[in-house]
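What you see is the complex with one protein chain gone and the rest in place.
== subunit A ==
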Amino acid sequence: MDKKISTALVVDDNTVNQRIHRKLLDNLGIQSETVANGKEAVDVHISGKNFDLILMDLEMPIMNGIEATRKLREMGIRSMIAGVSTRSLEEEKQEFMKAGLDDFQEKPLTVAKLVSILHKLNRK
C-alpha cells in the first residue's frame, strides 16, 4: 500500500463488533480506538484527535452513523469514513452515503472487506 494508514476509530455500540474490528485493524498494523456511538465519535474529534480511517456503524443510540458522519464532515473532518452495517434498506444506505461516506461494507467485516476499504483509501 502506498499511503501509510496508521490510525483508525471504530464507532460501534456492540462490544463484540468493537473487539473484532479492532483485531482486524491490529492484524494489519493499524492502531485503533473505539467509541460506542456517533456523539462520542464527534466528541473525540472535538478533543483534537484525528484518524486516518473511521469505521462507522449505522444504528447506534444517542447519535446514529448518518448523523455522526454528517456532523464530522461539517466539522471539516477529511478522514476516510467507511460505513459498516448489517444489510439495510437501500434508501438508508443511500442516505448514509450522502452524509459523507467514502465507502460502505456490510457486516460482518472481514479481512477482505477491510483491505478493500484500505485500497480505496489509498486511491483517495
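Going forward, a residue touches a chain if its C-beta (ideal position, glycine included) is under 8 Å from a C-beta of that chain, and two chains touch if they have at least 3 such contacts; residues count from 1.
Keep in mind that, in the parts below, contacts and distances are computed from a predicted model.
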Which protein name, taken from UniProt, belongs to the chain you can't see among "CASP-like protein", "Histidine-containing phosphotransfer protein", "WD repeat and HMG-box DNA-binding protein 1" or "Pyruvate dehydrogenase E1 component subunit beta"?
-> "Histidine-containing phosphotransfer protein"
What residues on subunit A make contact with the chain left out of this view?
-> 13-17, 19-20, 23-24, 27, 59, 86, 107-108, 110-111
